[in-house]
Structure formats: structure tokens, C-alpha cells
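Below you'll find the structure, written out as C-alpha cells, and then a few comments.
One protein chain omitted, others in place.
To keep things simple, chains are lettered A and B as they appear, and every chain counts its residues starting from 1.
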Amino acid sequence: MTLRLDPDRLLPADPATREIARELYALVADLPIVSPHGHVDPRLLLDDEPFPDPAQLFIRFDHYVTRLMHAAGVELADLGIPHADGRPVAAPRDVWRTFCAHWRLYAGTASGYWLQHTFATLFGIDEHPSPENADALYDRVQAALETDEFRPRALFARFGIDVMATTDDPMDDLAAHRALADDPTFTGRVLPTFRPDAYLNPLAPGYADNVRRLAEWGGHEADDFRGYLDSLERRRRHFVEHGAVSADFGVLEPYTVDLGVEGASALFAQAVAGTISPADARELLGHMLLESARMSVEDGLVMTVHPGVARNHSSSTFRSYGPDTGHDIPVAVEYVENLRPLLERFGDDPSFHLVLFTIDETVYSREIAPLAGFYPSVYIGAPWWFIDAPDAVLRFRAAVTETAGFSRGSGFIDDTRAFLSIPARHDMSRRLDAAFLARLVIEGRIDRDTAAQIVVDLVDGSPRRVFKL
Amino acid sequence: MTLRLDPDRLLPADPATREIARELYALVADLPIVSPHGHVDPRLLLDDEPFPDPAQLFIRFDHYVTRLMHAAGVELADLGIPHADGRPVAAPRDVWRTFCAHWRLYAGTASGYWLQHTFATLFGIDEHPSPENADALYDRVQAALETDEFRPRALFARFGIDVMATTDDPMDDLAAHRALADDPTFTGRVLPTFRPDAYLNPLAPGYADNVRRLAEWGGHEADDFRGYLDSLERRRRHFVEHGAVSADFGVLEPYTVDLGVEGASALFAQAVAGTISPADARELLGHMLLESARMSVEDGLVMTVHPGVARNHSSSTFRSYGPDTGHDIPVAVEYVENLRPLLERFGDDPSFHLVLFTIDETVYSREIAPLAGFYPSVYIGAPWWFIDAPDAVLRFRAAVTETAGFSRGSGFIDDTRAFLSIPARHDMSRRLDAAFLARLVIEGRIDRDTAAQIVVDLVDGSPRRVFKL
Partner (left out) sequence: MTLRLDPDRLLPADPATREIARELYALVADLPIVSPHGHVDPRLLLDDEPFPDPAQLFIRFDHYVTRLMHAAGVELADLGIPHADGRPVAAPRDVWRTFCAHWRLYAGTASGYWLQHTFATLFGIDEHPSPENADALYDRVQAALETDEFRPRALFARFGIDVMATTDDPMDDLAAHRALADDPTFTGRVLPTFRPDAYLNPLAPGYADNVRRLAEWGGHEADDFRGYLDSLERRRRHFVEHGAVSADFGVLEPYTVDLGVEGASALFAQAVAGTISPADARELLGHMLLESARMSVEDGLVMTVHPGVARNHSSSTFRSYGPDTGHDIPVAVEYVENLRPLLERFGDDPSFHLVLFTIDETVYSREIAPLAGFYPSVYIGAPWWFIDAPDAVLRFRAAVTETAGFSRGSGFIDDTRAFLSIPARHDMSRRLDAAFLARLVIEGRIDRDTAAQIVVDLVDGSPRRVFKL
């Protein structure tokens, strides 16, 4: 069976609608990539070393890919992920063979779509991976990776990436970002993102240690709440000085509350001492989300919130293989009451940008679109994670557009650690934008000229405006 | 860019399906409008004065329209809405210019669709509003408004409105309704609707004052619960005598409970005294919903429930500009357990009609359609507010029809205070009914004759039966 990229893939089936979609897609197919939120390591570009092997590149670090093989009964160690007990980990070629033997699992999935795009466009692979061709494909990809054209910087240029944000620890010195910015041979724009969860959530692993490190750097007592706020503000400024445009928050629920300085200080002391109750930890985190919004108002960092994921659902997998190994599971999320204290205070400030992401699709039409359709600060985050997939993206567009139009969206966010998948993801998004707009045109809801303006704005204007790029 | 109405707008893209949809739509396109729930002021028709200006007509009172400009950073005072601090409010022409400059915000929204329909059909506008043509469009609309053809009664006739319900305070003397009914020169049917929220919910602003006014009218002590019930019943009779067919309830949740007369009396006394707790206020309101259902069983008024909206989410906007200014945000709602006490008592009575509306789409297939598919009293309210929009309406039809068929729906409800948008809204609904039914025909699920009967019944039979018109 052949694996060919359909030039019309993801465009609507109806011929007249498809024709319009083709025209719209053509307007954006080759525009530069703007990637304001993601998880690529900046040292990848700084070092510009060749990717080691196909298994490292496509499988071992991509929990979208490993989880379906795990569901099919494959041990994660057999996919190259180190086990805490030190057991032998599969060799790259064996990992690849296992993957090829399970290729059928990905039919119809977003991962399968991206992999197919990447295999075809970068490596010229035109057949389905299988046990029979696994070794040949491995050799083919490996050979390509050893060429200069497949070094990270060469790919960065080939992908047409205009700007790409990484995600970084607040105490990161951002040396890699500075070195990249100072390197005259690299002209891309790679920005850090301030991600303070492990410093804000008293229940996060390592919280007390993180706060102590921060206090030590700041020159104050670990349980000095005002010092803590001050140090966070200074670390944010450090990020701003290194080009950061946003701060990202991964919370179970977007709960916000104003405890007052005294109330927050008292809970903070308990948190640092490790004696805080789960209920109070929730309160303190809610207060810190509010403080973080205040800091955004002051320093201009866009505030992005990614809530509603029960992380590390399988304790045994977490103990054996660590986080980000495929068992983070979405849960229902509530935004309207949870965010009210924050929006009461800062929601009307147009210079404050709050981007609300979700994996709980039910909130798009019910909560997020109505909020973004009133508050100047609120933007609708692009579909994320499990719902960054063709049908889900069209559901998203249909759910939010009728209430909030096209002006309140974040623009596409790839949010990926899989560097090679970036073009596939942005291309998918552009095709789906074209498909959605073409339907509105054929249904007489917007005209072609308007659709043409919108499709370009979604790819180029929206992310630059929302992320202040 | 031109702004032309596609004669096939909202019909399915597939040519064969579109052909069927066209035939179905043709059967209902010109049927009279039945509007059993809405917010037009009856004095508009009684006085029959010209509409003052385009800004008053299209923008200032339409929070569907103002909210998106507010999200884009426009102050509500600049849209003609008076600020509590008495600051100058923008002049109508300036409001209109601001609107034209933001026209692009409405692309793909329901409001944009209705405005475009109204501009084209009533004013012959065939270009997109813009800063360039704002003044010319203003003058054109203004000139039309000054003609007799654009007086409210002339439009009422031109729109083909057969019957239209308003929404009224329980203490309203309904003089406007009586005068309209008595006016031999006006042959339309304009009905009041009993909307007692501010007299039932102890947490509503002005509740105690309202209850006192009611008691004074009824000739009993303010905290006399039996007198209170009796006065409510008599006010409802007053409405029935003036043609009312329904009573409407806007609650956060459709919670119902039977506290017994003694339990309810005790909480009522606290409510009137202003000492009731929020939890007890919820109980009392739940009891009053049950009492209201009982009254409906007795006096025949259809009971409509519009739950699940967090009203006045932005306190600062509420303080400055009052209610209905764009920041009412939907929340998740539960119907199955909340309505159980009410349905246990009255659900099996086919003479009792309970119409359940929602903005929380998740309940259509899970809760409302199964309830309406069993209880003779329960009807499925048409999509409301944010989800009265093309894609959302088709989702609604797909969500409820397979469980409850076509016989359990309310028929279309425009629920609008924007008088000029009424034809656009009903036309949209009819096109979407035709589109949905055409799909069922092309998929071999119903035949054309059945579809033709249904499409007419949805427009004409359903609302008349459900609202006892």
C-alpha cells in the first residue's frame, strides 16, 4: 500500500466547496510559521547537532506516539524510554521496528497524519511503515539525518519558521536564548516562555525546593511572601529582557481568588514548610494566578492558561518512567466562576492578554467564546493536545465563530516538542481554516474576499497581535 | 466588496441536497411569523413613532452587537450606552461610524448574518459597512426611517407577523397590550408574558421592594406567604385576561424542591426581611418554581425556563452601564435531578407545558431530549442566545431529533429585543430546518413528503400547539 499525500487533503469533499478552499489555502500555504508557544529545546538550535536516530526523533520523546503503542501492550522501555529500575532499554533500531509493526494504530489519528506528512515531505517515504520495510526506512531516515540539510538550523530555515517560542523554567539563565540571539549566523527568532507552575503550585513535586532556590537567588527568606513576589517579578523581567512575550500556566482548574497579602502570606509559609492542606494549596495557587495576572498587566507578558489535565494518571507508570509519558488525561473544567475574580480586576484592560486553552470541548461555545466576546483581554486558545486534530479543529471553529467571530482567537499554536512535526501541524491548521471558511462562503455566510482576508489574518495577524510579536 | 444575499444561503453545499432543501424552504419561506417569546416593547407598536436613528435601532440596545466592539476595546459609552457617571455619550452618527469601522468583527457571527439580511432586505444596502461609506449608509437608513413604510406597525405588517409575545413585569398594568387589542386600526396579535423572576428570587435586586408592592396591591402583609401566592396567582390571571399564554423564568439553575407551606413561609419571611442566606434563597426559589408549575397547571400558562446564565459577570460594567450589556456568560446546567420534584408532580399532565431552554449544548442529547421524549409536559426549547446561530442550530437538531423526533420541540423562538431582526431570525431558522431535513432525505432517513409535512409543522404547527396559540 502506498502512502501518498493528497494535495487536497483535509479540504471539504463537495467539489464546489473544495475549489474555494483550494484558493484560500493557496493564500497561506507558504506563509512563514509563527509559533508562539511550544516545547522545543533551544539548545537543539544552539548546538545544531544532527538528530541521533529515527527512534529518538519520532518516537521516544513523543508521548502522542508512544501512548497508543502502550495501549496495544508495548512496554515503554521497548520504545526507548528509560525505566527507573535501570532495565535495558530497546536499541533505536528495535524501537523503530516496533513502531513500524504498529503503524496501523495511527490510522485516523492526528499523530498518524503528522507522521505521514513528515515522512513524505522530508524523507520521500511513499509506503506504509511495516515490519517488512522497517529496516530500509530506518536506514533511509538515518542517512538523511546525517546530512547537513537535516541539521536543526537548516530545517528551521527550510520550515520557514519566523519566530518560535520555547517553554522554560523561571530560574533558567536563558543562556541558550542569549547565545542564539547573539549568533550572527542564526537569523531566526527563538523566544523563551516563563512557565512557573513548579514555583506556584504547593502540590507540585519539588515546590519547596524551587521556592528556596528562588529565595536564595533573590536574597530573602524562603517564606517571605513579598520577597517571593518580588523575585518572581524579577525573573519575569529577566525573561522579558531575553525576548519572552508570554508566561504559561498549567493548572488543574483556572481557579482565581484574592486572599489578600496577609492571607496569602500565611498559606505561603505553610506551603514552604510542607504543611499546607490540599484545600489551602488550591487557595494559594488561585491567589498566585491572580498575582500573575497583575504581573502581566505590569510587565506586558501575555498570560496563557492550559488547564484541565489530570497529570500522571497512572502512578506506576509515573514511578517507572516519569512524567510526559502518555497518561495525562483531561477532565471537565469551569472557567466562568473560576476566572471571575481575575477578570473583575483585569479583564477590561486591553493591554492585558489572557489566552484560554482547553481540552474540554464543551466550554468553547458555553464559556470561552462568550467570555472572549466581551472581555478585551480574553482570547480563545487554539485547540490543544488531543483536540489539535482535523475534526476537532472544525468543531472548535464551528463552536466559537458564531459567538466570537474570527478576531478573538489566538491563531494556531503547535505546542509541540516534536520539532519535525511543526510544518505538518501548521499546514494542517491552514488547510482546516481554508476548509471552514470555504464552507461559510458556499453557505452564503461570508463572501470570498472576506474569507481571503480572514484566512491570512488567522495565520499571520492573529498570533502576532495576540502574542505581541 | 459587495454585500449580497445569496438566495441559497444556509442551504447545504451538496447540489442534490441543496435542491431538496430549496424545495422544502420554498414551502415555508413566506409563512406568517409566530413569535411566542421575545423582548420587543409593546409601546413601540402602540405609539408607532418612527425609529429615532440607525444607532438606536441597530446598536445601542443590542448587546449581541455591542459586546464584540467592547471586546475590541470600544467603550460602551462610545456605543451610545449611558454611563452611570454621566459622562457624555457618543452621538448617534458617531456610534454608527464606530460600528462601521468594526464591521469585520461580525464576519461569521449570527449577528453579522442578521444585520446583513436586514441591511439588504430593508434598506437595499449592497456593500460592506466601512469608515468610507459610514456616513452615506447612516443617511440612507435615516431617510428610510423617516418614511411611513418604516413605522413599527407598517413593518409589523410587512414582516408578516401573525402573533408576537412581549415580556412583562408581573405588576405591569398591561395598558399597552389592552390599547393595542382595542385599537381597530391594528390587527396584529401582541401578547404579554408573565416574567416574575424579580418577585421570586430573593437574591434579585429589588426583590423585597417588589414583594412589598405586590402585597400592597394584594392587600396583605408583605411577609404573608399565602397572600403572596394568592397575589401572584391573581397577577397571572390578569395576564391571562390580557392574552398571555406563557410565564417565563430566568434562573441560574432549574432547581425545584417542595419545602411545604410552613418551610416556605419561614424562608419567605427571611427573604422579605433581607436576612435569608444564599443557600436558603436557592431553596425558596426552588419551591417557587414548583409553585409556579402548579399555577400553570391551574391557569394554563405555558411555563418556559431559561436557565444557566451567570448574569452581569463584570461588576464594573454592571455598575457603569447596568444589566444586559453583553457580559452575561453561560454556565453548565443540570436538568435531570433539578427538575425531578417538579416532574414527579406535574410531568405527566399533558395540559401542562414546560419548555426547557438552554445555552449549555451538552444537555440536548443527554438530558433535554430524553426528558421530552417521555414526559408529555416537557418540550425542547429552540436554541437560544449564543447558540441561536446556523451551525449551533444544526447541532441542536442533530442532538435532539434522533431521541425525540420532531414533535417535542417548541418551534422557533426569536427571543429578541431587536425588532428589525425578527424576519432575519425566522428566515434563518426556516432555512436551517430545510437544510437539516434535506440531509435526512438524501440519507434515506425520511422521504420527501414526510419532510415537507415536518418543515411546515415546525414553522406553524409546533409553536401554536406548544404555546396554545
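Simple rule for what comes next: a contact is a pair of C-beta atoms (placed from the backbone, for glycine too) under 8 Å apart; a residue touches a chain by one contact, two chains touch by 3 or more.
Note that the coordinates shown come from a computational prediction; the quantities given were computed from them, not determined experimentally.
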{"item": "Which of A:20, A:33, A:105 or A:267 contacts the chain that the document leaves out", "value": "A:105"}
{"item": "From A:14, A:197 or A:443, residue that would touch the chain that is not displayed", "value": "A:14"}
{"item": "Contact with the hidden chain (one of B:296, B:325, B:365 or B:429)", "value": "B:365"}
{"item": "Of B:119, B:375 or B:467, the one touching the omitted chain in the full complex", "value": "B:375"}
{"item": "Contacts of chain A with the absent chain, listed as residue ranges", "value": "1-6, 8-11, 13-15, 67-68, 70-73, 104-110, 112-113, 128, 310, 313-317, 326-332, 359-362, 386-387, 389-392, 395"}
{"item": "Residues belonging to chain B that touch the chain removed from view", "value": "12, 14, 16-17, 334, 336-337, 340, 343-344, 347-348, 350, 362, 365-367, 369-376, 378, 398-399, 401-408, 439-440, 442-447, 449-450, 453-454"}
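As a working rule, only the chains that are shown with their structure count from here on.
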{"item": "Magnitude of the superposing rotation for chain A and chain B (Cα, nearest 5°)", "value": "120"}
{"item": "Computed distance of Cα centres, chain B from chain A, in Å", "value": "40"}
